[in-house]
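Excluded from the complex is one protein chain; the other protein chains are retained at their positions.
Each chain carries a letter (A, B and C) given by its place in the written order, and its residues are counted from 1.
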Amino acid sequence: MIHEQTNSFLDRTLLRARVAWSRIAGGEYTEAAASLRPNLPDEDHRQLRTQMNECLESRGGEVSARAKAAALGRVYLALDSTGRESFLRVLATSFDVDHDAVRETASKLSELSNPQDVQITEGNLRQLLEPPRLKLLTQFNALPEGVKFLVDMRADLLSLSQNDDTLKALDRDIKGLLSRWFDVEFLTLQRITWDESSAALLEKLIAYEAVHAIQSWTDLKNRLDSDRRCFAFFHPRMPEEPLIFVEVALVNGMASNVQDLLNEDAPVLNPADANSAIFYSISNAQKGLAGISFGNFLIKRVVQELSSEFPGIKTYATLSPIPGFMTWLHKAISEGESNLLTSADHKALNAVSATKRGAKGTLKELLSSSEWLEDPVLSEAVREPLMGICARYLAQSKTERGTARDPVAHFHLTNGARMESLNWMGDRAESGITQSAGMMINYLYKESKIEDNHEAYKTDGTIAMSSSLRALVRS
Amino acid sequence: MIHEQTNSFLDRTLLRARVAWSRIAGGEYTEAAASLRPNLPDEDHRQLRTQMNECLESRGGEVSARAKAAALGRVYLALDSTGRESFLRVLATSFDVDHDAVRETASKLSELSNPQDVQITEGNLRQLLEPPRLKLLTQFNALPEGVKFLVDMRADLLSLSQNDDTLKALDRDIKGLLSRWFDVEFLTLQRITWDESSAALLEKLIAYEAVHAIQSWTDLKNRLDSDRRCFAFFHPRMPEEPLIFVEVALVNGMASNVQDLLNEDAPVLNPADANSAIFYSISNAQKGLAGISFGNFLIKRVVQELSSEFPGIKTYATLSPIPGFMTWLHKAISEGESNLLTSADHKALNAVSATKRGAKGTLKELLSSSEWLEDPVLSEAVREPLMGICARYLAQSKTERGTARDPVAHFHLTNGARMESLNWMGDRAESGITQSAGMMINYLYKESKIEDNHEAYKTDGTIAMSSSLRALVRS
Amino acid sequence: MIHEQTNSFLDRTLLRARVAWSRIAGGEYTEAAASLRPNLPDEDHRQLRTQMNECLESRGGEVSARAKAAALGRVYLALDSTGRESFLRVLATSFDVDHDAVRETASKLSELSNPQDVQITEGNLRQLLEPPRLKLLTQFNALPEGVKFLVDMRADLLSLSQNDDTLKALDRDIKGLLSRWFDVEFLTLQRITWDESSAALLEKLIAYEAVHAIQSWTDLKNRLDSDRRCFAFFHPRMPEEPLIFVEVALVNGMASNVQDLLNEDAPVLNPADANSAIFYSISNAQKGLAGISFGNFLIKRVVQELSSEFPGIKTYATLSPIPGFMTWLHKAISEGESNLLTSADHKALNAVSATKRGAKGTLKELLSSSEWLEDPVLSEAVREPLMGICARYLAQSKTERGTARDPVAHFHLTNGARMESLNWMGDRAESGITQSAGMMINYLYKESKIEDNHEAYKTDGTIAMSSSLRALVRS
Partner (left out) sequence: MIHEQTNSFLDRTLLRARVAWSRIAGGEYTEAAASLRPNLPDEDHRQLRTQMNECLESRGGEVSARAKAAALGRVYLALDSTGRESFLRVLATSFDVDHDAVRETASKLSELSNPQDVQITEGNLRQLLEPPRLKLLTQFNALPEGVKFLVDMRADLLSLSQNDDTLKALDRDIKGLLSRWFDVEFLTLQRITWDESSAALLEKLIAYEAVHAIQSWTDLKNRLDSDRRCFAFFHPRMPEEPLIFVEVALVNGMASNVQDLLNEDAPVLNPADANSAIFYSISNAQKGLAGISFGNFLIKRVVQELSSEFPGIKTYATLSPIPGFMTWLHKAISEGESNLLTSADHKALNAVSATKRGAKGTLKELLSSSEWLEDPVLSEAVREPLMGICARYLAQSKTERGTARDPVAHFHLTNGARMESLNWMGDRAESGITQSAGMMINYLYKESKIEDNHEAYKTDGTIAMSSSLRALVRS
């Protein structure tokens, strides 16, 4: 349920930022980069380091500091992907902590006893431990588009730093900065509507939606109808960029099928008559804010908003994908089906193979084509076995750290939700079939239980579940 | 020129914050403090520490964390001044850095060589060097009135920490936090007007004005007339509290007398005809933000605003007090007048003593009563000697660090202004007579020279001066 | 309770409008008037008529029409009071309906029978009956300050047209225009607060308040405290000018004394605990809108606002002056006291005269000095007689049209209120003593009765009264 936008959109976004920036900062970003080649070969590193050093120098007022940071930003934006990696690497290595100075001061500190001396030396050590690149990056905060620039630079960095300790250390610094800037207290929750939100903003929803792709402006309008709600978090320094947004359907009863929710021809419910709010899509919009979580706060704030607007809503739940199921299942099958299926399951599958010519009665066989989807008999035959396996996947498959393997499950369990019901053919879209054989799950947010569920999951990985799901697990 | 509000107003402000807070946080601040006595005797410290520890624990969601911080804040507000000092001391000592753990890790670090180990241990050290009280204080940022609370708590702390290293360390932490929160980038400049600003805000100007007290609403209205401007910096988390504000008069030529500027009966100039903008009052409004300077940025931003509104304005200057002069002079006189006066001065004073019965011809004698002010002959006699001495005070009297002794001079010289002209009887108000024998000085902000002046002053204490002032110094 | 601002303020207002206007309309208002003398002697009338005629001509676009109207407005503003009267008279006589053309068309119409001819001729007649001055005045609507100009011009006119049919006809036209422009649907209700309203607006409240003068900014702040409310109607074309405003106290029980309400040292009530809203002052702010009533709508809208904010408020009532009482009483006394006093009253007054040296036992005598106010015995003696007389004045004294003689009573009765209780010494201010011997009255707005009360009063002058007041009347 928590996804990010594709790279291609990021590229477009960067492009726009670039244009906006060159306009605001009053120069052409290409000029500044004229003498540095797009792929930033080694011969250019010295010049780059000089430019970075100038940003760190205190001479000149804050206006010229700003101009220097903007120029450096334009250099980065003009680079190609090879050049950007080099740029980040120069930043990571040449503007790191001075380890020798740290060691020396640490050594000195370990010999001091006078409290005042200790305090002073601790202060020095504290300063030495702050790498110069941090100060340099902080200067982007002062630029009109600088915060978005850093967010997008981190998106680049994340795709490079996977197995690279040097770049990981740089990422730790940027993430630390962004965490501080994007403190949830600074965020504002805004409702997004067809009647009041700008086309430019709505266009971004279309681009950023990551769970159930928005097909057209008509689809979007339908998702903003009077029995729907959409909310997003915004940051004051990036006023036109949603950070994360959620789409909610106001319905009666628990929603079990996402195509029903998205059906443009479905009648509109009077929202005052709804008794349930179904969160059917949550999308992170900024790849560069990965790991800085707002989802939890977003759900809480939206529940607050909705309960004050609609006192009649008693149930707050999601209709969520199970993105990890099929990948896990295929791996499990390849390791042997016997543990996956109960004896009743085996019997059911064999019965089918008897009637269907060529069917071999194994899951592997059945799932190898899309026949099971189209043939009602096959479909019915796999239903119970697959739902049982999926329930066990959700309830029992854990990571090494003891948390739920399914990322969406982990997200909602951490927030204090419980697994409520598993829905067969809840998402017939291709992505739904591929990810989870079309199944979807409801997570229930019951206010009185949220704290307990959260604590139990955090303490020992206990997963809260409804009795119906528990029965499925045991099946 | 840079002053702070009086304590009595701070008290009123705190009172209001208290009321506002108890309202917002949904409880009565007295309840929370019920079991702690106002003067916080030693027996209550254990309970206080427990409460502080609970704020630091991670159990519970962010809502309960917020409630705990609010409760702790209410405890503080309910204490008397003795109790507050104890509270701050508990915070400073019981939630300090764990010096032993720091020492141990520092010692370990000094023996490591493997880069990866170094990096990890540096990370640990970095964390150990961050005192727990910092995390605790940070939580106030999340509360509606929390930022103002910390600002006011620091105001209390500043009056206690003068000679106390423990409290100074706490102040360093709070100041660090506030510096980050009050980064100039987050501040917004607002023009304050009679037609659009609220009475509540204007009332604060009256309370906070620290240079030339605002006598009445009529006086204030006059200072906001069409040939006057007033600008203030605000912070988004304290939207109704000005941080610093400046009052500007649009005039023709350099202003030399502040009573003329404040005269309610003076004719109003068409501001489009003005050629000079005179900054005649700058007041810091928040005592708790001492040392976190915005004045420099404020002047630059206001100059920008004014130059885009009034292309006809060619001169930007101040009409400033010389707050340290008379204190310095009395001390200098007590150490012997001979060095202060030129031989011409001596002659002039002696000539007066010959005509005035009982006058002894020394400065000490002359300044010992207010006769010199009221008697035109005496007044004229001391004029030249006093202006010479004052010019030398401004130009030559330095602190140990080599900066100008006069604090207002230091402020404007740091910002790149130059000393332009000294005005005899520029401020006939009692405070003006007491501080500087009624003299005022213009500092000139000439855009093309600002950077150079700033650099020269910063590098070797060189003070930029007009030729007329230089002549006075030499006199 | 419904009063208007004094002329002196109007003059200041006009002055400001004049300045604002000359600024906006881009010329100096004096220029335009250069050739017309301030007192507008007869010789200048021809030129004025020419200028007016040019405003009515259709040649040129709407921009030049606007410029012409602005020029004419500036002429008016530059005139002295004699000149203004001449101006208004020229407008009234030279731009009146063409009575001959009307008569001719009317005569023709009376002979037509063909429906289509009738319709056409009726159309012609309709146009002929619209005087040219109306079209001319309408053009001021297009000017930035034009609506306020017409309102103020009507204020001038009203003081001149008392016994002048020509000017009355002009007033009928202006009033018609303003009634249409100031349709209650166009008005917006705004709450006025210390925290959000501008000083410029609050300053106008001080100037316009007509019932209980606002003594100072502190007095005003007290009237805007958390247990007080102030609301005003505004018109979009005069956004900075309140049309009418009301001050409300949120209290427990019925308020009986206005000095208690205005006491700056009284403790503040938590408004959520209040059970009554007392309207203690309603002031019309625009003299030129006399006869165009908003008071009724204002009360209804404010009741709506308050009941949605404070569900605990059960009683909506006024604490009102009785402005006509003493004038009426003095006249009645001069016609003989015998009818005014009951025999019990006579006895009570005689008893006093027996104990007080020189007291003659008549009302005339007693009220001829302020002794009765200061002497508790006398005060107690006149209390019952005066309250009885006042109750009868309120309940029984009618105008020729059968409406209540007291203007404030008439206003509230028309709105459907009932007379609730009479308060002895409800207003000890000098004006209260002079108007009504210090008595005040509560009018009660009980939602379920408003329509009936209104209908009964309108149909046959029936005055709704509480039983306590009825008892007083009968006493």
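In this text, contacts are C-beta pairs under 8 Å (C-beta built on N, C-alpha and C of every residue); 3 or more make two chains touch, one makes a residue touch a chain.
This structure is a prediction, so every number in the text was calculated from the model and none was measured.
K.L.:
If I'm reading the header right, one chain is hidden. Which shown chains does it touch across the whole complex?
P.N.:
Hidden chain contacts in the full assembly come out as A, C.
K.L.:
Who touches the missing chain here, A:S35, A:T82, A:S179 or A:S198?
P.N.:
With A:S35, A:T82, A:S179 or A:S198 as choices, the missing chain is touched by A:S198.
K.L.:
Touching the hidden chain in the complete assembly: which of C:L125, C:M254, C:A290 or C:L373 does that?
P.N.:
Among C:L125, C:M254, C:A290 or C:L373, only C:L125 touches the chain that is not shown.
K.L.:
Quick one: say which of C:L56, C:A169 or C:M254 touches the chain that got left out.
P.N.:
Only one listed residue reaches the unshown chain, and that is C:A169.
K.L.:
What residue numbers in chain A mark contact with the hidden partner chain?
P.N.:
Where chain A meets the chain not shown: residues 193-200, 202, 217, 220-221, 240.
K.L.:
In the complete complex, the non-displayed chain touches which residues of chain C?
P.N.:
Contact residues on chain C toward the absent chain are 59-63, 97, 99, 102-107, 109-110, 112, 115-116, 118-119, 122-123, 125-126, 129-130, 141-142, 165, 169, 180, 183-185, 236, 297, 300, 416, 450-451, 454-455.
Operating definition for what follows: only the chains that are shown with their structure count from here on.
K.L.:
What is the minimum number of touch steps required to go from chain A to chain C?
P.N.:
The least step count works out to 2.
K.L.:
Could you please state the distance in Å, as a whole number, between where the Cα atoms of chain A are centred and where those of chain C are centred?
P.N.:
63
K.L.:
Centre to centre, by mean C-alpha position, how many angstrom separate chain B and chain C?
P.N.:
Their C-alpha centroids are separated by 51 Å.
K.L.:
By the touch rule stated above, which residues of chain B touch at least two different other chains?
P.N.:
In chain B, no residue touches at least two other chains, as defined above.
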